[in-house]
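Okay, structure first, notes after.
Note that one protein chain is taken out, while the other chains of the complex remain in position.
By written order: A and B. Residues from 1 in each chain.
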Amino acid sequence: MNGVANNLLEIDNLGKRFGGFVALENISLSVPNGERLGLIGPNGSGKSTLVNCICGTLQNEAGTVRFDGATLDGFTAHQRTRKGLARSFQLPRPFASLSLLDNIRIPLLYTVEARGRRHSTSEVEERCDHCLREVGLQDKARHLPRDLTQVEMRKLELARAMAAEPKLLIADESMAGLTHSEVEDILALLVRLNEQGVTIILIEHIMRAVMSFSRRIVVLVSGRKIADGQPDDVMRDPEVERAYLGQ
Amino acid sequence: MIFSFDLLINAIISGVLIGGFYAAVTAGVSLSFGILDIVNIAHPAFIILGSYVAYIVNVSFGFDPILTAIVMLPAFYILGAAIYQVYYVSFEKRGEESLRGLAFFFGLLFITEVSLVLYFGVDYRYVEAPYIGPTLHFGSVDLPLRLLVPCLVSLLLIAVLQLVLTRTFIGRAIMAVSQDQLALRLMAIDPIRIKRIAFGISIATASLAGAFLIIIQPVEPSVGREYIGRVFAICVLGGMGSLPGTVIAAMLIGIVESFTSTFYGPSWAPAVSFGFLLLTLAVRPAGLLGR
Partner (left out) sequence: MRSGPFLLICLVLGGAVYGAAALLDNDYIFFAGYVVLQYVVLSTAWNILGGYCGYVNFGSAAFFALGAYSTVAIHKFTTINETVAVPIPILVLMAGVVSGVVGYGMGYLTLRLRGAFFAIATLALAVVLETLVVNWDFVGGSRGAYILRPSEIAPFGNYVRYLFLIMVVLAAAAVTVARLIERSRLGYGFATIRDDELAAEALGVPTLQLKLIATTISGALMGMAGAPFPYYIGFLQPSSTFGLDYAVNSIAMPLIGGTTSWVGPVIGALLLGSLEQIATVTISSAINLLIVGCLLVGFVIVAPRGIIGLVQTYRRSKPEEFAARRPIDADAPEATP
């Protein structure tokens, strides 16, 4: 489909319920290629649910998700990852019995190689090391996740998602608990990735980071999108102030 | 396959009566698995233990098995509480419930069963009571008292349990602990203590269920194995923790088993409950009256 704008991700009227509880309603969103999108909203507003529906971890009942021009309906999570979607989890989910290096190895073995690019053993080792270096965890490469601090685990989450060489990376609260300079480091990393062509959706509560990184901001409150536009405009939106910032 | 109305009616009746008994057997698992999420696959072994306790007392003193079971309730409760404590310290605390917890109970199942074999041998044991033997007749309908009495007492047990769970403080705490442990803690209630109480009650029901079992049929140690699938089938079918659901599911399974046994032969009966279980898991894991 040759559209006017080359949207990498198109969400159309997405809805998700859990029994009687409406988690998401009428979510429509377009993310052009190369975008830096910030997704904000109070806790429980449905941000992670939205990510889960996009990535296939949950099934949405209503609406469609299109990625790279084709619909994602019917594709499992691992198939979507192979198409170029990757996400980090808000609560880190490392593979507890594997070393950090092996944690990074998984997306390389199963996503990158599945796309047809075979690497030699040394190339794989090099790429794993590179991913760990990007987040500063190379010294703990052979350690197990149980040896990491909470902050380091979030960095591992991000590194693991990056290792899948995605076209679209969704970073779900990767910066919680980081110091000022650590936030800067991660932001710099994300900017670098973006400059290499990766579209990024940043979900964060640290407003400073969201404002400086995002070229566009979407606000989710109680499962609905209430704002979508330039950061300055969104921040000045009275409804956003009332629902989220004013708290 | 000889089809006659009498046969049909009696198949349904005995199915319902057995179903009532099945409900009591499953009540404990509804508590431990349905509400507490503990896969106590050894529950049938404790039921058999209850049967043997009733047997010993009946043979030695002639006491009624159901009364014996009631007297033994505290002992079984303590056993359950002790087992939960070990389970909690060894597995729940470490977050390793799944494989190792299962293996733990699997091991308990065998230890219990084999200990009974070593002590009592593999002969079938039965009890004597005034209501085992006589049958009420209403026209062509037969109501064996040995099925009727356990069924009625089972339903009474379930009713009492349901009252406890919904009306008493402890009961509601038990229901709450399955949903939100943090909230309980914030109310200064120790969820571990609540779970221990619940598991104790679960094993206590086995005492009664065991008495019912040995009234209905002669018992030997490996009889428990037939009940593993049945119990989990009824628990899942009944909605995992809903006692009314358990009763309905138990009756359903009882009737279908009775039918199968009467018209197709008893060798197909085990497949019934297990087949039901598979079907339920495949189609509607939340059960008929799902949570």
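As a convention for this text, a contact is a pair of C-beta atoms (placed from the backbone, for glycine too) under 8 Å apart; a residue touches a chain by one contact, two chains touch by 3 or more.
These numbers were taken from a predicted model, which means no experiment stands behind them.
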| item | value |
| --- | --- |
| Omitted-chain contact residue, chosen from B:17, B:66, B:81 or B:109 | B:109 |
| Residue among A:7, A:111 or A:199 touching the omitted chain | A:111 |
| In subunit A, positions touching the absent partner | 55-57, 76-79, 81-82, 86-87, 89, 93-99, 102, 105-107, 109-111, 114, 142, 144, 146-147, 160-161, 164 |
| In subunit B, positions touching the absent partner | 33, 37, 39, 41, 86, 90, 94, 96, 98-100, 102-104, 106-111, 113-115, 117-118, 225, 228-229, 232-233, 236, 267-268, 270-271, 274-275, 277-278, 281-282, 285 |
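Keep this in mind: only the chains that are shown with their structure count from here on.
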| item | value |
| --- | --- |
| Computed distance of Cα centres, subunit B from subunit A, in Å | 48 |
